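Heads up, the thing below is written out as structure tokens.
One protein chain is absent from this view; the other protein chains keep their places.
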Amino acid sequence: MKPTTYISRLELGEKDETFLDSNELIINMGPQHPATHGVLRVILKLDGEKVLGTECVIGYLHRGVEKIAENRTYAMFNPYVDRMDYVAAVSNGLGYCEAVEKLLNVEAPPRANYIRVILAELNRIASHQLWLGTHALDIGAITPLFYTFRDREEILKIFEKYCGARLTTHAFRIGGCQYETYEGFEKDVKKFLNFFKPKIDEYEELLTTNRIWVERTKSVGVISGKECRALGVTGPVLRASGVRWDIRKAQPYAAYSDFQFEIPTGQNGDTYDRYLVRMAEMRQSVRIIEQAVAGIPEGPIMAKIPKVLKPPVGEIYHSIEAPKGELGYFVVSDGSTQPYRLRVRPPSFVNLQALDMMVRGQLVADVIAVIGTLDIVLGEVDR
Amino acid sequence: MVAKLNGRFGSGISEASTYLGQNYFVVDRSLIPEILQVLRDQEQFDYCVDITAVHYPKRQKPFDVLWILYSFPRNERIRVKTLIAEGESLPSSVPLWPTANWLEREVYDMFGILFEGHPDMKRILLPEGWKGHPLRKDYGIIQQDKEWVQINLGIESGQ
Amino acid sequence: MQPVATTFFFYLLSGLALLGGVLVITRKNAVHSALALILTLLALAGLYLMLYAPFVAGVQIILYAGGIMVLFLFVIMLVNLERSQKEEQFNKQWVIGTVAAVVTGILFVLVFVKSKELPNLVREHVAQLPEQSNTQQIAVFLYGNYMFTFEIASLLLLVAMIGAVVMAKKRI
Partner (left out) sequence: MLSYITDYLKSNTTPGQAGNLFWAFVYILLVFLGLSIAVIAMNWLERKILAHMQVRLGPMRVGPHGLLQPIADALKLLIKEDIMPAEADKAVFWTAPLIVVITAFTVFIVVPFGPTHAVTDMNIGVLFMLGVSSLGVLGIVMAGWASNSHYPLIGALRSSAQMVSYEIAMGLAVVAAILMTSLNGMGVYGIGGHGDGTGTLSMIGIVQAQQAQHAWFIFKFFPLGLIAFFIFAVAMVAETNRAPFDLPEAESELTAGFHTEYSGFRWSLFFLAEYSAMIAVSSIAVTLWLGGWLRPFPNLLTGETWDLIFSLFPAATFLSLALLAFIGTIRMPRHSYFRIQTLGLGGFAALLGLIGLILLIAPVRDRIQDIYWFSIKVAGFMYLYIWYRGTFPRYRFDQLMRMGWKVLLPMGIGVLILTALVGVL
């Protein structure tokens, strides 16, 4: 038996037999490629440098997270969700804990919610920093990567001090938080905010008015608000297209209804706007954290929940605003200690689908820029 | 909205209720294309959040297929659920929401439910040529397509 | 500067030029042909140098080898080569080709033999340029004596260029 080979619909097209026009090229980008942010494989059909069509081949990092969930108890599955979007592990954990809490019909105490918000927003900043560094690297600016990594380090230090882990934090538990904040947590966060605010200006100084950066990103990968909705694209990509929609505002969860913040939006829906939106989002996150640190209430950090979690029979869909977009958990309980079915609605997976639409008719270099601007994490795409 | 839909489709909607503040319908399979169309065009559910399925092997119609929809103007979510039997297929909703493309492919990949009229119905996360659909309850957690692994990866076992 | 081993270099360069020329027409792969053509052009540039015409040699390298041949290669790489590789290299008109080649060869030999009898026919009409200021002399000739001819030639090239653009471009 022969090995199975992947047949792309791009390869099935009619072969052009004319003499001078026969320069259509099928290029296989990835799964090992410096700019695909992991093991994404994109099959490109090119006319010279122009992209005629793309097809994403994913699944190289598929670990069957949803299947694992069906074989673990609710509490045991909690650390697994960190491994999906590993650059925003806190958000994953937040979404999962809140979904199960909803199913159990319990609510985390206010102090826990505030801690959750602080950590989730710090994680949003970290995620956007990583995005900025790699996106700039893809477009050819190698320096911002090191700047963002230097500053992201400070966030990871706070995570480490809080829960002992830097990347896959497993910071929250169903029903609240496991750990009380450590001595000096608030001081550390404030120190970081004061340190970080001028750094955003530094990033912007490097890129925002840089001629080449603007030329490389303006009108690249344009997607309108309507197309975003049709394609299910959420997060900063949707907001850059002018749709003022953020789950933190639309359907507030955790303690987000307590805070004043704005939803930054763009107008053109191009790569440059998405860059600006994410930069503005970092500033808004700083604003949220400032308020949360100032107003963090005293009290318990864990709700009263039974030792063995047995949610009543039923289904629940809960979604949060992860750094990449709407991260949803659909949990079906059959009354046992294990989820009967757990479905993750990953933002990266759905956003990646827009790639084909966004790069058609543009150049190879734009494919790189668009993959970067979609901010996908393959761990989440493949699960 | 529920009343309006009830009046229009009558007995097709076997259940319309709320659990923990989330609305859902259970709809007959034959009504699916129509009700989705109505929800999108008349009730402004312009964003298809997710399409997924649940497997209940002991039931006569073992699959729940769900559409989770969201309406931007109404800021409201809704779940549409239908029950289908083994081997039964569903109409694809790609014409309604292009985002359904990959979501339906994933449902096919994981459960083996076919969607008619889908532009490119093939596996998405698992490799082409893999046998079995892992999210079915009868597919064990350590089960794998040994033959595929041996041929394509050249190793005895993937575990 | 005194020339060194003139004869040796002449035969070397001529040999290379001939070899390149033969390779151009015998290679099946169009890219190989183009590379052989570059060899010929470079060898010719060397011959120009030996004729104390460094400017011509430089122009030969920069324009032909560095510019035109790169564009040739560019086009060859873009088009589909598989078909041209399968095609018959020497087609049916080899009889006419041979006759033409023989006639031209005889002509060359005749000129070579007779040139001794036609006194100074060639030598008189080749401008003898000093090596040191060869480039300057060319400039003086080109922009002084032959200014008008030069401008007409450039105009012709411009016309040809615009024509090529008009023909190649589907829409302007």
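Just so it is clear, A, B and C label the chains in written order, and each chain counts residues from 1 on its own.
One rule holds for everything that comes next: contacts are C-beta pairs under 8 Å (C-beta built on N, C-alpha and C of every residue); 3 or more make two chains touch, one makes a residue touch a chain.
Keep in mind that this is a model prediction, so the values were computed, not measured.
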| item | value |
| --- | --- |
| Among shown chains, those touching the left-out chain | A, C |
| Option from A:Ile142, A:Leu167 or A:Val313 whose C-beta touches the chain left out | A:Ile142 |
| Absent chain, residues of chain C that touch it | 1-2, 4, 29, 31-32, 35, 38, 54-55, 57-59, 61-62, 65-67, 69-71, 73-74, 77-78, 131-136, 139-140 |
| For chain A, residues in touch with the removed chain | 25, 27-28, 33-35, 48-49, 136-143, 145-147, 150, 206-207, 210, 212-213, 215-216, 363-366, 368 |
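Operating definition for what follows: only the chains that are shown with their structure count from here on.
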| item | value |
| --- | --- |
| Cα-centroid distance, chain A relative to chain B, in whole angstrom | 24 |
| Interchain centroid distance [CA atoms averaged], chain A/chain C, Å | 61 |
| Whole-Å separation of chain centres (CA-atom averages), chain B against chain C | 70 |
| Multi-partner residues of chain B (at least 2 other chains) | none |
| Parts of chain B lying in touch with chain A, wherever the complex brings them together | 19-20, 22, 24, 46-50, 52, 54-55, 66, 68, 72, 75, 77, 79, 97-99, 101-103, 110, 120, 123-129, 134-135, 139, 141, 147-148, 151-152 |
| Interface residues, chain A side, partner chain B - complex | 1-7, 9, 58-59, 62, 64, 66-68, 70-71, 102-103, 105, 229-233, 243, 245, 250-251, 314-317, 319, 326, 328, 330, 332, 340-341, 343, 345, 349-350, 353, 357, 382-383 |
